[in-house]
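Only a single protein chain was left out; the remaining protein chains are all shown in position.
The block that comes next holds chain A.
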Amino acid sequence: MQFMLLFSRQGKLRLQKWYVPLSDKEKKKITRELVQTVLARKPKMCSFLEWRDLKIVYKRYASLYFCCAIEDQDNELITLEIIHRYVELLDKYFGSVCELDIIFNFEKAYFILDEFLLGGEAQETSKKNVLKAIEQADLLQENNNTSCSMGLLLS
């Protein structure tokens, strides 16, 4: 996978994970163009499109578009499953996830993604294991914080 973008139906970016080195300008340009292209698609169209020299796989969940750019040899159908797995993880973590959860807890969305994918490939195929790791890390974060007098610094 080269990158993954999450954006709303109004085109607002909610998460961007880049697995290839590009300048900020390039990233912005790609994001803008791709968002436009995907938003222009009609609901009956298939989830795949060719864009520049990449294969784009996208799927809409409620008000959010999940959009991945994969390479030529990658399997489009399994990418749909990867997207779905990520949504399931978010759903389990936040309890019936909605766009607002991802807006207000974007850093957690990243943490979960980084426990599921690494360098663009899946690192863990068990839902349970990903969630367990996140849970433990969250606990570690809390213990870190309770040990110091300032309380929860982040939220």
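As a working rule, a residue touches a chain if its C-beta (ideal position, glycine included) is under 8 Å from a C-beta of that chain, and two chains touch if they have at least 3 such contacts; residues count from 1.
Simple rule for what comes next: contacts and distances are computed from a predicted model.
K.L.:
Given the choices "SKP1-like protein 20 isoform X2", "AP-1 complex subunit gamma", "Pleckstrin homology domain-containing family J member 1" or "Pyruvate dehydrogenase E1 component subunit beta", state the protein name listed in UniProt for the chain not shown.
P.N.:
"AP-1 complex subunit gamma"
K.L.:
Considering the whole complex, which of A:39, A:87 or A:133 touches the chain not shown?
P.N.:
The single option touching the absent chain is A:133.
K.L.:
For chain A, which residues touch the unseen chain?
P.N.:
13-16, 18-19, 21-23, 28, 42, 44-50, 73, 75-78, 80-82, 85, 103-104, 106-107, 110-111, 114-115, 118-119, 121-129, 133, 136-137, 140-141, 144-145, 148, 150, 153-155
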